[in-house]
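For chain A:
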Amino acid sequence: MDWKSIKTGLQDQFADKIQRWHEHNTRRIYLDIDAEMLEPVVTYLFNTLQSRFIIASAVDKPNNMMEIIYHFDFLHLPQVLSLRVVLSKDRLEIESIAPIIVGAEWIEREIHELFGITFKNHPNPVHLLLPDDWPEGNYPLRRDQ
Partner candidate 1 sequence: MMDTINILIFPGLIFTIILALFVAWVDRKVTARVQWRVGPPLLQPLFDFTKLMGKETMIPGQATAWLFYAAPIMALTGALVFSFTLWNANLYPDNSMVGDLIVVVYLAMIPSVAFMLGGLVSGSPHSVLGASREIKLLLGDELIIVMALMVVIIQSGGSIKLGAILDYQRTYGAVAWSPSGMIALILAILAMQAKLALVPFDMSEAETEIMGGTLVAYSGPLLAFFKLTQWIMRAMLPLLLVHCFWGGIIFSSWVSILAGLGKLLVFWVIMILIRNTNPRVRIDQALKFFTVWGGCLGVLAMILAMLGY
Partner candidate 2 sequence: MAKTLYIDLEKCRDCKSCHAECSYFYHPFNDGITYLREVAEFTLTCRQCEAAPCIEVCPTDALERQDDGIIRRWNIRCVACNSCSYACPFGTILPELIGYAVSRCDFCHARLNHKDAPVCVDKCTLGAISYGEYEVNEEKNIYRISDHLLVHAISWNKKVLF
């Protein structure tokens, strides 16, 4: 599978759902999508395009926003595709992708404890890194604390 067909595949499949397609350079591609679209896009990426999940990075953003960036790559291709999902801090909730990709389980737990984002339908939503008696509502990587 080459990058061109991946690109056309994605664009055909989710033409109007992709809010922004940004190529930082030929190897680093950022895609902005709606939170509701995450599940179908990830399913498509993982099952149809056979991408490999790398990790998700959450970023606390100004203006009451929180971002989760899901990074994917493809076997034998240099491209890293990053799906960006923006959440409002008033409703920090997103569908878990761990049911689709097992490898996402830990990072979602980690994001949950460090940023306070809730992952719906996560198979095992408990603390990963912090002690179990870590105060509720204290999210160390958030900037408002």
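Picked so that all candidates are chains of the complex that A comes from, given by their letters.
Going forward, contacts are C-beta pairs under 8 Å (C-beta built on N, C-alpha and C of every residue); 3 or more make two chains touch, one makes a residue touch a chain; residues count from 1.
All values reported here derive from a predicted model rather than from experimental measurement.
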Exercise. Considering only this complex, which of 1 or 2 touches chain A?
Worked result: 2
Seminar exercise, completed: Seen from chain A, its contact residues with candidate 2 in the complex are 61-63, 143
